[in-house]
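Reviewing the structure listed below.
Apart from one protein chain that is not included, each protein chain of the complex appears where it belongs.
Residue numbering begins at 1 within each chain, and the chains themselves are lettered A and B in the order written.
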Amino acid sequence: MNDLKFSREICERCETFDCLTRCQYLKMDFATAREERGRLLQGEKARVLEECVTCYACEEYCSHGNHPFYHIVERQEQLGIWPVPKPVTKQQILMMAPKGKISPKKVQSPVVNMCYFPMFTGSIRGKLFEGASTIVGSDFFCNVMWLHFGKNSVIRERLPEVIANIWEHYLSDSGVEELVCFHDECYGTYTRLAPAFGIKVPFKPVHIFDYLNKRLDELKDRIQPLGQKVAYQRSCSNRLVPETQPWVDEIFKKIGAERVDRKYDRENALCCGTIFRAQQKDDLADDVQKRNLDDMAATGAKFCVFSCPACLFTLGESVFKRGIMPILLNDLCQIALGEGMKGG
Amino acid sequence: MEDVYQELARIVGPAYVSNQPEERFIYSRDPGTMEPREPDFVVLPATTDEVQKIVLLANRKKVPLVPMGGGLVLSGLSRPLKGGIVLDLKRMNRILEVNEKSRYVLVEAGTSQGMLQAYLKKNHPTLKHSVPDSPPMATIGGNVLIHGSGHLSHAAGFHSEMLNGLEAVLPTGEVVKIGSCSISPYWFGRAPLPDLAGLFLGWFGTTGVVTKVAIKLYPNRPWQDVGVFVTEDPELVPEVFYQAAGVQVAEDITAWMAPKPDWARGFQHVNINYAADTPEELIWKRNLIRASLKKLIDQKTGGFLPLPPPMKKNFLEAPQTTLAQFADVRKGGGFEYVGGIMPIELFPNAYRAGIEIAARQGTTYSTGARIIGPGHCMMFFFAYPFNRADEADVERARRALEETNGLVLDLGGIPWKAEAPAQRQILGRMDPGTLNLMDRIRAMLDPQGIMNPGNWEVR
Partner (left out) sequence: MEFADILHRCFRCGYCKFPDNYQDFNCPSYSKFRFETYSPGGRMWLLRAWLNQEIKTSPRLAEILFSCATCGNCVEHCVFPKFKDDILHAFLAAREEMVNQGIVPPAVRDYLKALQVHGNPYKLPGGEREKWSTGLDLEPYAGQEYLFHAGCVGSLDERGMKMARSVVVLLKWLGVPFGVLGAGEICDGNEARSLGEKGVFQSLREQNLQAFRTLGVKKVIALSPHAYHAFKNDYPRDPAPFEVFHYTQVLGARAKKLSGLSSANGLRVTYHDPCYLGRHNQEYQAPRRALKSVPGLQLVEMGRVKGNSFCCGGGGGNFFTDLLGGGPESPARARVREAAGTGASVLAVACPNCARMLEDAVKAQDLQGEITVKEISEIIQGPMQT
């Protein structure tokens, strides 16, 4: 049930092995990548299974859309490989488990899914989100996180219920079909991951960037261009939905912010490093974070936009210490709308 | 007793003595489960001279005398078991001297942990003392005298080991100085003299009233971090302790285990706090600690939690305010714990037994441990919360505590700051020669038997 839609044939026919040769961390040459591909297809232990840092990038790199990263995760679980130590993995699975605390209520469009980030619900405010309803809690957690832990089984187990919780307790009764996803991961879950595992999604996910972009058009008379340089920290999960990147450019343009040209952006983005620490790879995390922060600082950016709460928690303090204000993209838009950081 | 009251009022001033029901009620209790025992008087002296006069009075009148610091031991050691005078020493809270070069501070014994911490932060920011996790109202003197431990105990041992010297009023009224201060103007240590501090450490105020203490200070390094190492097999924890403590770069190593929240049940968390003078040094220490646990990490049987900086703040606090919050778990303002001092290899036994006791007594629990020195022993605590408005709940906690005291002794440990019933258990197992020595010391120092009677009573 919910088998991964991975095509062995497509993978066998691939002659570029982009998923492996373009990896920023494994640095595989062509020959090694070919061998690794073979082992993966045979279900054997492979270097990538032990060393993958789970940055999701290969999902983007694969020119065939054949889900190489999800396949890696499947193999990890099949072969009993734990990218993150067992107790840490098991505890996280318990921590993020649904708690059955659902309070059905009528909602109205736009309905913003805050996933399991209640601490950011306060940012859904002002003209930008006028009339918005929010859904938040462990029972709406999108579960994509388990890709980092080699646990597709947890996604298969929990995701259908999460989708049902959202649809049956909130959207369906209220006659709302669209769900604005606050976090890249949620949008990635409902538009990429769920279909890849054959899980049906009855509602239409809307990416927060898409929502912001359109809303800024509606509020264009209120915009006071920021005239600031802004760095963008692209999260891992945005790799699942690379089509959303042009929206970031459009939003920046509309609010008069310059998306600074830097080395570790777009396809070359670096992971925030939290998951490296979970994998006990502190040296790698230190290195990646330093390169990323040095890169941001060199641009003279005044803000760094995060679209992922985990990235924000991980890097926010360090970014701030470099004289750059960490901020969510919707909060940056609020500033451009004259509504400040806390509702004006 | 009216004459005693009048005399006390003459000594400290009428504003600082009370025989009123309100003070007698409050000072008869501490926040633990022990039954109340009312004093006849509560006195708040401000100087050693006043303490001396009170001790002489108590001697003359054969009135029991119970010194009290913060009153936060939770095992009822500052309750006057046989009435008499409770001596609340917290007015004696002056910070007398900080010797930066030799890193020590001399304080009056009633100085609170919090105020010393704040004073050092402001005036001597490169120095700190070892802060226990009791609330900041706990006193320096009280905590040292009960062999307390805290945030530097992995680095430097029990707080009693950090004692450089003390001033005390003996039960017969003499004022004595113990340590280098008895000869020198400096309070640098207890060596090389015969160590008379042992006449006061761990005696629960039965051998005199300590009025001043000098304790060691340590570098207050500006960069701090914590790693939380998680396992799900208690058998691995002694190895975690042994390895991490063996590196000797951490300041504090503590374990915590609890059935709630749900995600914590069945896991053992070891917090390893370390500090450095530069970010590079901090990373170097982190890597040393991590390397010491490489085997477990490589086996995937343990690992550090990936805590983003905002989530580390609670673990970097000293004292940790979340520990006091355990008292509201039963919505009842109470908890008490048995702190078992024992070798680190007993961790799995203690851990499992604690869970069993709680289940048997129908109470919830929290357990943990603090490493003393480079793993020379640990203070393993078994904490039981209770609702003080529900006598049955209090009784459940009491029974759990009593059973736990017995367990600790059976395992080969010793309950720390033991309440009176546990003291009797301890004495019951003590070497007769040791017992006899304790008895002789008590009799010699306190012939009238006025000092905190009912505690450490050999006979």
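One rule holds for everything that comes next: a contact is a pair of C-beta atoms (placed from the backbone, for glycine too) under 8 Å apart; a residue touches a chain by one contact, two chains touch by 3 or more.
None of the values given here were measured: they were computed from a predicted structure.
Hidden chain, full complex: it touches shown chains B.
Summary of contacts with the chain left out: across B:Pro64, B:Gly84 or B:Pro136, the touching residue is B:Pro136.
The missing chain, though absent from the display, is touched by one residue of B:Asn387, B:Thr404 or B:Gln423; that residue is B:Asn387.
The chain omitted from view is touched by exactly one of B:Ile11, B:Leu44, B:Ile140 or B:Leu401, namely B:Leu44. Residue-wise, the contact with the chain that is not shown comes from B:Tyr27, picked out of B:Tyr27, B:Trp256, B:Phe315 or B:Phe380. Contact residues of chain B toward the unshown chain are 15-16, 18, 20-23, 25-27, 29-31, 42, 44, 70-72, 88, 90-91, 112-115, 117-119, 121-122, 135-137, 321-322, 324-325, 327-328, 331-335, 387-389.
Methods note: only the chains that are shown with their structure count from here on.
Centroids of chain A and chain B (each the mean of its C-alpha atoms) stand 47 Å apart.
Remark: chain B residues 230-232, 261-264, 267, 283, 286-287, 290, 297, 300-306, 308-311 touch chain A in the complex. Those residues of chain A lying in contact with chain B across their complex are 82, 84-88, 90-91, 94-95, 97, 274-275, 277-278, 280, 282-283, 286, 310, 313-314, 316-318.
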